[in-house]
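The complex appears here without one of its protein chains, the remainder shown in place.
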Amino acid sequence: MNDLSTVGLQLIDLLAAVSLLLAFGLLIQRRLTALIDFYALQSLVLVIVTSLVGWLTGQRHLYLSAALTMVLKVLLIPILLYRLVRRLRLETSHDTLVKLPATLLLGLLLVIFAFDVARPIAQLSTAIASGTLGIALAGILVGFLMMISRSRAISQVIAFLAMENGVFLAATAVTHGMPMVVELGIAVDVLIGVLILGVFLFHLQDAADSLEAGGPASPTARLERSGPETPKPRKARTQTP
Amino acid sequence: MWQILRQAVRIGICPKSSAREESEPVLMSPAEVSDRQLQADLRAALGRALSIRVVDAGSCNGCELEINALSNPFYNMEGEGIHFVASPRHADLLLVTGPVTHNMAQALVDTWQAMPAPALVVAVGDCGCTGGIFGEEGASRGRVSAVIPVDAHVSGCPPRPSAILAAIRSAVQGVAGA
Amino acid sequence: MASGLAGQMLAILAALALAPILSGWVAQCRAWLQSRSAPPLWQPWLVLHKLFLREVVLAQGASPLFSAVPFLVFACMVTACAIIPTLSTDLPLSVVADAVALVGVLALARVLLSLAAMDIGTAFGSLGARRDMLVGFLAEPALLMVLFTAALGAHSTALASMVDVLAHRELAILPSLAFAGVAFTMVSVAENGRIPVDNPTTHLELTMIHEALILEYSGPHLALIEWAASLKLFAYSCIGIALFFPWGLAANDSPLALLFALPILVAKLALGGAVLAVAESVSAKMRIFRVPEYLAIAFVLAVIGVLVHILLGS
Partner (left out) sequence: MEPSTGDSRPMQGGAPTHDRTSASPPALLIRQAFPSARPMGGELATYHLTATQAQWSMAAAAISSDAGNRPESPSRLIALWGASDADGRPLASAVYGLADGLLWVDLPLDPQSRQYPDLSRAFFFAGRMQRAIFDLGGLRAIGADDVRPWLVHARDADARSPATDYPFVRVSGAGVHEIAVGPVHAGIIEPGHFRFSVSGEKVLRLEARLGYKHKGIDARYTQLDPILAGRLAGRVSGDSTVAHAWAYCMALESAAGIELPPRAAWLRALMLERERVANHLGDLGALANDAGLAFGLAHFSRLRELWLRESDALYAHRLMMDQVIPGGVLVDLDASMVPRIGQACRSMAEEVQRLRAIYDEHPGLQDRFRGTGTISTALARQLGMTGLAGRASGLGRDLRHDHPGQPWSALSVHLCLSSQGDVAARVAIRFDELLESLRLIEAIASRLPPGTHHRALRLPQGHHCGAGAVEGWRGEVLVGLEIEVKGDRSRIVRCHSHDPSWQNWPALEHAIIGNIVPDFPLINKSFNLSYAGHDL
């Protein structure tokens, strides 16, 4: 049992790391369908972590929580979001507001911050996987960063869902999960949130023909073309020898 | 991603079309080949790993379409160790199409000279063999052999991919020269 | 000591022989995934054989450097393969150079090849050199960070002891190594000129990176460079295997142990090659200005790997 639990604890650390990895995947990915896939994968990792904690600590209600996550976050919400993307033809590029390397650096700083904050708390904690707290906190912050660095409503919703995954992970790993009532409440909240988003987007599409949170995106910077009479870029001087 | 893999599994591996089933006459010019005989070991090596450089010296682009077809899964030249390469320095064999135009003659000679010796040359299509319907006067200088020595000719307008493949093979094996 | 030398020779010979086969295997898998019949597994060997039989054509204005570079690059790659624990963690040459030196040797080969490409003065040589250096400058720090992540666990930058420590702990995949593994995969793809960073089978001069560097080489020179390129792929695969899947490496230097390690290595390489071929077949090449972003991601992931290691204290 002891050997087994050591392996189990290491596995929880590993899975938390994978969850953070997927959070970074969400941060850098431009395609909506890929974002949804990453979210579903992250939720799947969460399902495994929850079941593992449930098995190691013998808390039955965590199995229920895992099953709920599985149905809701791995299957239902991704399917709903997929349908939304397909129906509304949301799949176009140019989404991130801040440049990618800058976003990545911010993400890195947030991870350092989260680890630093979590270290003293983790030492106080008596829970089984205390190191996981820092990783879960980093996941939440990266999700937050994603939320503010995206311009489109649907990406922001996915970012919110990813943050919620981070909270769930922290709760599961550090305090063996929240009370069942709270968990159920959150689950229903999330589901209703996504449903409302869908309705909202459908109506927004009809009304404004734009799904940008901050109005239409700035026109893509493109080298201005001159007319055919002078087929030369204006910025460079040209001469015919 | 999964769709791509599913498609790969669904189609399987395309059957190879052998050159024998529709081979066409391949003309050789032994007189030109004889003074540039390849060593037997190099000939054997080229038979299993051949690099080809293609120069379009002025064709109507019909021959290019059929040369491109050599790479499709049915003829699958690469499966037999024959590659098209990006530089004349890497090439063992030069595939020339079209009547040679005045404007391309120098570029063709330059490419040929940039290749390591001995460089095999195959002229593809009626135009490359005789100048074809474009004739050999005016802006078109006509047959490839008027500009650089040629080891094998493939007639046809355009020749079938299998005929081109057969000509490449016989140029390497030196059938008529031996 | 004598058996150590024999083992070392065996490891180098295995690398020289297997590297072209690995390239051939990836090419085979790619062909199958494209519904084509594949060339034989040893096709790269046939190509090398042919190239060694052909003559060398030197471009006008080529300096002695141009002719020397293929040999130097080849030597660099053989050295790299010799210091990587491919078959065993206990080889005489393994202690000669550590992970930092390995990165240096790989960087040296890159710089030499770029210099040779610029030596000729063709537009494509310079273009390729510029792009290759761009990839190199960004990839090497990321590679170093990956190796540091592994080195932290072993408290040593010697590759052999790093792998030794990793191979003999109860759970080999540490959380930090998950980050390092992803970063390493991304760097390897870029360094070896595979899709999505570079297309090894392209015929388009304007899009080339690695191919543009070697356009002017011919005959045995080209053979050495092609061989070196396959050795590089082999070296990276072996580093990846040694760091992330170290099980089955021989712990001592007896030739017999090495002979047992060989089939395990071949099996792991075959699997890795197949995965590479699948990944290449399903993805398109990215735009060149995405490459810095791509490598920045690899670097950040490697750094997070280090951080996670420090946080979890293991």
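Note that the chains are named A, B and C in the order they appear, and that numbering of residues resets to 1 at the start of each chain.
We adopt the following convention: contacts are C-beta pairs under 8 Å (C-beta built on N, C-alpha and C of every residue); 3 or more make two chains touch, one makes a residue touch a chain.
On a predicted model such as this, the values are computed, not experimentally measured, just so you know.
Every visible chain touched by the undisplayed chain in the complete complex is listed here: A, B, C.
Touching the missing chain, out of C:33, C:146, C:190 or C:214, is residue C:33.
Contact with the omitted chain, checked across A:33, A:59 or A:156, is made by A:33. Although one chain is hidden here, its contacts on chain A can still be listed: residues 30-31, 33-34, 91-93, 220, 222-223, 225, 227-229, 231-233, 235-241. Where chain B meets the chain that is not shown, the touching residues are 3-4, 7-8, 11, 14, 54-69, 71-75, 84-87, 98-99, 101-108, 110-111, 132-135, 138-140, 157-158, 160.
On the side of chain C, the interface with the absent chain consists of residues 30, 33-36, 123, 127, 195-196, 199, 201-207, 281-289, using the contact rule stated above.
Keep this in mind: only the chains that are shown with their structure count from here on.
Chain B and chain C, compared by their mean Cα positions, are separated by 35 Å. Looking at chain C, no residue sits in touch with two or more other chains.
Counting partners per residue, chain B has no residue that reaches two or more other chains.
Contact residues of chain A toward chain C in the complex are 6-7, 10-11, 13-14, 16-18, 20-21, 24, 28, 100-101, 104-105, 107-108, 111-112, 115, 118-119, 131, 134-135. Across the complex, chain A is touched by residues 170-171, 173-176, 178-179, 182, 292-293, 296-297, 300-301, 303-304, 307-308, 310-313 of chain C. Of all residues in chain C, only 31-40, 43, 46-47, 49-50, 53-57, 59, 202-205, 208, 211, 215-219, 222, 278, 281-282 touch chain B in the complex they form.
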